[in-house]
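One structure below.
A protein chain is absent from this complex, but the other protein chains hold their places.
Read from first to last, the chains carry the letters A, B and C; within each, the first residue is number 1.
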Amino acid sequence: MRLAVLGLGAMGAPIARNLVHAGFDVAVWNRTAERAREVPGARAARSPAAACEGVDVALTMLADDAAVEQVIFGRDGVLGALPRGSCHVGMSTISTALSRRLADAHAQAGQGFVAAPVFGRPEAAAARLLWIVAGGARADLDRCEPVFAAIGQGTFRFADAPRASLAKLLGNFLIAANVEILGEALVAAEKAGLEPARLLEVLTRTLFGSPVVERYGRLVADTAFEPAGFRLSLGLKDVELALRAADELGAPLPVAALLRERFLAALAAGREHYDWAGIASVIREDAGLPPVRSRTP
Amino acid sequence: MRLAVLGLGAMGAPIARNLVHAGFDVAVWNRTAERAREVPGARAARSPAAACEGVDVALTMLADDAAVEQVIFGRDGVLGALPRGSCHVGMSTISTALSRRLADAHAQAGQGFVAAPVFGRPEAAAARLLWIVAGGARADLDRCEPVFAAIGQGTFRFADAPRASLAKLLGNFLIAANVEILGEALVAAEKAGLEPARLLEVLTRTLFGSPVVERYGRLVADTAFEPAGFRLSLGLKDVELALRAADELGAPLPVAALLRERFLAALAAGREHYDWAGIASVIREDAGLPPVRSRTP
Amino acid sequence: MRLAVLGLGAMGAPIARNLVHAGFDVAVWNRTAERAREVPGARAARSPAAACEGVDVALTMLADDAAVEQVIFGRDGVLGALPRGSCHVGMSTISTALSRRLADAHAQAGQGFVAAPVFGRPEAAAARLLWIVAGGARADLDRCEPVFAAIGQGTFRFADAPRASLAKLLGNFLIAANVEILGEALVAAEKAGLEPARLLEVLTRTLFGSPVVERYGRLVADTAFEPAGFRLSLGLKDVELALRAADELGAPLPVAALLRERFLAALAAGREHYDWAGIASVIREDAGLPPVRSRTP
Partner (left out) sequence: MRLAVLGLGAMGAPIARNLVHAGFDVAVWNRTAERAREVPGARAARSPAAACEGVDVALTMLADDAAVEQVIFGRDGVLGALPRGSCHVGMSTISTALSRRLADAHAQAGQGFVAAPVFGRPEAAAARLLWIVAGGARADLDRCEPVFAAIGQGTFRFADAPRASLAKLLGNFLIAANVEILGEALVAAEKAGLEPARLLEVLTRTLFGSPVVERYGRLVADTAFEPAGFRLSLGLKDVELALRAADELGAPLPVAALLRERFLAALAAGREHYDWAGIASVIREDAGLPPVRSRTP
């Protein structure tokens, strides 16, 4: 099976390495070409179109809607180069509107489209522990199974691409919402002289223990907002995509609206380099605490 | 060890039964006396004071601040009857202000006070699966260990009573906040034609799985708001206690403020008998869905 | 007509002076006795009860519910001293619950009760420009007309005391809400390099011009938060009374809930001495601006 991987960022590079390691024939392309060196065993292509020549499946893992539009619909893009009967697997977190547009455009070109955004950070990508949320035609999903098996620990299937994209956006909304509610609770605890890490322990060992609560609760309790696993500015992007999807659906998301204001306040304070758990820094300041706890030496 | 249990509601009765079963000498009292029959093997007392005669530990499990104040400070109350050197274990979810006042009043009377609110519903109480959040003097906490062991699966210790009460209030806030954010996400999914139970499955099997998400997510996905495990009106009370504690601490809780409005809207619609997961009925209506999904036969 | 004025703070003192000036026989009492000197021509009484001896109308202008309860129901309080057939005019901004309780207690004592909170700051009180929101029995309202005429520019009548108290609370909520929405708009303008005072001019000269917008808009545009005309901590009190009233009524006030969080954040930052327009300082910080604009010399 011949594959192309377009986009070799923090997520795309380990995914491509795992695909090479699983024995696939892999062509890669990245906007800044030198990153291709990070995937030994793969062929570096000069353009998205060149990477797609003769492939069965082209995977994209790009930053946002604009990057995806450029790589698919732009000059030397995927749409014109992907063989009829082959399939584009879009792993980026994109708007439901673009997901729908991609499904339509690929169908018209006789190509398949699977939206396959993932849950998991770069470490999970490296360890083949991603969760894949895949939406598309059943035949395309079936065909992609060996690809998904090489990069993740499980796949959830949805009936079409926009619904998979929505599931991912709602998942990211829930991660940010967990940061918010944990932030509010742990900051109130801290003001009461109740050690946040102690409250977090109670929470995780009783009713609240989950990977999200354990990971992000710890970041919040320790105010460990740097270095970023997932940057605050990207978090805002995803919350705004969730709001936009909710807008189209006619479904209010008031906590997402509140989160949006938190992200804006954090960015206005110059914290775009923080992890998105860093919205808790604004919660801290609203409670009269410094944005980050000072550490005693 | 001689015990008194004051308050034999949905939580107090199974706790008292477990204490009898564990071999303790148990006196019981309830505002409506006939409920004493639900605890075979215990002595029914005529008043809180009568129940407390000669006991080592008196446990209270009552509805709210007003009920606790009445039973402790009122006529024939606990404060005047509890032997010096014995200990009051308050298991009700109460304000941090009352928790502080109880600690002070009992200390002045030569009695101990442990705030010991619990996480867990009546089924958990019956199955001895409660989580106990206990705050007080170390000696009092030590002395209560056999009591806690007979009713729960684990105890978390805090340095004083108000902090244990706060931890419980913040926990209840987090449960309600989970209902809110799950409600927003599952309702948006439903409007997109994405089966809520399916999205919930993705959430619980990936990053979000926790007892709270599994239990309340299911209630929300199924709109199974009746019968109530924990009534909506009690949920409002606890959210308001959390807001009041946050107020004293100078720590804003904007999601709690939003929750308060949800509870008020649900109550204004006449849903005081719903489970507190039923605030999702208001989220549904805001999205143009009926408060409860209609079931096809 | 013989009057008593209880409470000689920033509002009570000018009101008492105007009543003396209008020719009434006025007794005054204040918790700190020396303030009686600020009302030349009035008799200083030793206690609320002493001030009420033989009066036709007793006016109270006190800080909050607790102060009113103390002065009315406490030792040497108004309730026991006011002659049958005379009337208590409560001008403080109090909870609807206390307003109801006062109406009941005075009725039982054969006394009248009029809730008569006012709109207007100390300058307006001095200039007899208060707006009086008066609720009570028609006969009591009629009897108080000459009193109101001596201190205000107009009176609005309501059918009972709790409704007058509610109208005042909702009015104060609307003032704070105007600060919030003006704050959001003027801060966004400032970030766009659009002079806030210029936008305010557009607003006040077109659709938005009102005394509230002109006064508070200017405080916000100039970040003139000190000295306080009405202290931020008092503003929080009133917003919380509005929330409590709304709670009893089953009517959500989400903007009031948001305001509460703003006040808490401002207080957590140590700004209790700011004017309540100073909640805009938190809006500014959320936008990455300093709490107060620096002035160039």
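Just so we're on the same page, a residue touches a chain if its C-beta (ideal position, glycine included) is under 8 Å from a C-beta of that chain, and two chains touch if they have at least 3 such contacts.
All figures in this text were calculated on a predicted structure; none of them were measured in a lab.
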Omitted-chain contact residue, chosen from A:1, A:50, A:63 or A:267:
A:267
Looking at C:41, C:122 or C:254, which makes contact with the chain not pictured?
C:254
For the chain that's not shown, point to the residue among B:23, B:54, B:193 or B:288 touching it.
B:288
So which of C:31, C:163 or C:293 would be touching the chain we can't see?
C:163
Residue ranges of chain C at the interface with the undisplayed chain
96, 119, 131, 133, 154, 156, 158, 162-163, 166-167, 170-171, 173-175, 177-178, 180-182, 184-185, 187-189, 191-194, 198-199, 201-203, 205-213, 245-246, 249-256, 258, 283, 286-288
Hidden partner chain, residues of chain B it touches
261, 264-265, 267-270, 282, 285-289
Considering the whole complex, not just the chains shown, which residues of chain A touch the missing one?
240, 243, 246-247, 250-254, 257-258, 260-262, 264-265, 267-268
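Everything below uses one rule, namely that only the chains that are shown with their structure count from here on.
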Need the CA-centroid distance for the pair chain A / chain B, whole Å please.
37
As a quick test, compute the distance in whole Å between the mean CA positions of chain B and chain C.
38
Please report how many Å separate the Cα centroid of chain A from that of chain C, as a whole number.
52
Can you list the residues of chain C that touch 2 or more other chains?
261, 264-265, 267-268
